[in-house]
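Supplied in structure tokens, the structure appears directly below.
One chain of protein is taken out of this complex; the other chains stay put.
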Amino acid sequence: METTTFEPKITAFVCNWCTYTGADLAGTSRLKQQTNARLIRVPCTGRIDPLFIIKAFENGADGVLISGCHPGDCHYNTGNYHARRRWIMFRELLNFIGIDEKRLHFSWVSAAEGKKWVDVVDEVIDTVRKEGPFLKYKNLNKQFPVPSEQILVNKE
Amino acid sequence: MKEVLISYNTIKETVAKLLNKEWNVITPSPDGIRYTAITSSDEINLAGDQRPTNISVKEFFFPKTDPVFYFKKNQSEVELIDAVLNDKKNLFLGIKPCDAAGIPVLDKIFNWDYKDEFFNSRVNNSVIIGLACSYSDPQCFCTSVNLSPDSTKGSDLFLIPVDNSGFRLQVITEKGSAFLKEFGALEETSGPAHPKNSTVPDKKFDYDKVKNWLDNNFQSDFWKGKGELCLGCAQCAFVCPVCHCFDIIDESCGYECGRRVKNWDACQFGLFTKHASGHNPRNDQSKRYRQRINHKFKYYDDKFGEILCTGCGRCSRDCVAGIDIGEILAEINTF
Partner (left out) sequence: MPGLVEISKEILNNKQAAYIIGYEIDKHNRVKPFVAHNADEAERLTFNHHALNNLAVYLKRLPKPKEGKIGIVAKGCDIRAIVGLIQENQVNRDDLYIIGVNCSGVATDYDVEFNPENTQIKCKYCQLKTPAVYDVLIGESEEFPLPEDKMGDMMAKIEAMTPEEKFTFWSEQFEKCVKCYACRQVCPLCYCEQCIAEKSVPQWVETSSSVKGNFAWNIIRAFHLAGRCVGCNECERACPADIPLSLLNKKMGMTAKQEFDYSHGMAIDQPTLVGNYNLKDNQDFIK
């Protein structure tokens, strides 16, 4: 009997000017990489609201990767600096809530770093694969069907 | 009205029997926050001197999020699936009179031009045993809205504590009588009953006088200062046993399925009356506060003959800004 091994779904938010171009370079260079990541292109990592990360988890992502230009190289000068500050705060918050930090990854990948992109994506996919499917968030989605009663039981 | 004496132990045994038969037994939680279902008969809470819970019993009949139906997309077709109505039986034990009285009041709106089957099925599956109240604080005013600490309105059976020996159990409705027949080993009668002293809240205002003023003073300057301190948090509507405004929205529960739900809403929210054009007829908090008072003490009475308030005082206790509805009505009473 064939058993299907779990393949994680990774959502990657990447900045247009650096990482997306780098990923493109990895493609044109015919570098081999795993295909579990779906890229979402944003103009700059500064555009990324942590709400995007939550929505990704809500909609079934097992892991999230965020990648942008190296500090100093941002196309808009300072976008990635602001983003970096936000990520420091947001990582702690998600950790506190119980979302494992192994599911949320960040990287700086420039437009010339096709090889680095492949390495980063492979590493993230392998890490998340070891963690398993993100069932607890997915199970929050199991609202269908549900009886119309919501009775809270005394919890001591 | 039929009345029997019943001991605390008999109540415990009956509850244990019901739990075995898969009934839900619901009492006020010991921390006083809301009503919760218990898992053993040791957890019964029949303390009549406890403060009314923060959140009322309304959430069992009109939940904060209530799915109406689900829809699923199969290729190009859409399948509609009705929400499953839970047919488990419920026993509400030790409900405050100011909570129980809310059920018949809500019944009027939920059976007005449309019969709300969700509400009705929940009420039909429930037996409500009220408990006479011996708590009173400055925010209570049940006596001003035609109720009292031993009012039996809304209850099927009613318990009045008797000095250390148990309770007097009054049978109020047919449903209560049928419940007793099915589960009662309850034909104990002996001796005279001594009702415990209950503290009765002072009457804060004369309802007819207030209603008369409300009928004639919509444009009064009185309302101007009233909304100043209100933050529009709508807790007053959410904790109230009879506030019933709701919003209906569609939301997804996955990529190919969704559901339509009723969610609690409140007239104190800024967006409550905002039109799609951007115009908002109640664009400041004093107009919204005026609406709250008028709906509860005038419009609902005009339409259904019931006061949309049971005087429980939760809104005043929970209000962060300390706005006390009893005091406002007492002020109107002086005009």
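The first chain written gets the first letter, and so on, giving A and B; residue counts start at 1 in each chain.
Quick note on the criterion: a contact is a pair of C-beta atoms (placed from the backbone, for glycine too) under 8 Å apart; a residue touches a chain by one contact, two chains touch by 3 or more.
Note that the structure is a prediction, hence the values are computed from the model and not measured.
J.: Using the whole complex, pick out the displayed chains that touch the missing one.
T.: If we consider the entire complex, the absent chain touches A, B.
J.: Using the touch definition from the top, which of B:W23, B:F179, B:W223 or B:W264 touches the missing chain?
T.: B:W264
J.: Quick one: which of B:I11, B:V25, B:I55 or B:C312 touches the chain that's been left out?
T.: Counting the whole complex, the residue in contact with the absent chain is B:I55.
J.: Could I get the residues of chain B that touch the absent chain, sorted low to high?
T.: 31, 33-34, 54-55, 64-65, 138-139, 228-229, 231-235, 238-239, 247, 249, 251, 261, 263-264, 266, 269, 271, 285, 318, 320-324, 327
J.: Which chain A residues touch the hidden chain?
T.: On the side of chain A, residues 50-51, 54-55, 58, 71, 78, 81-82, 84-101, 105-108, 120, 123, 136, 140-141, 143, 152, 155 touch the unshown chain.
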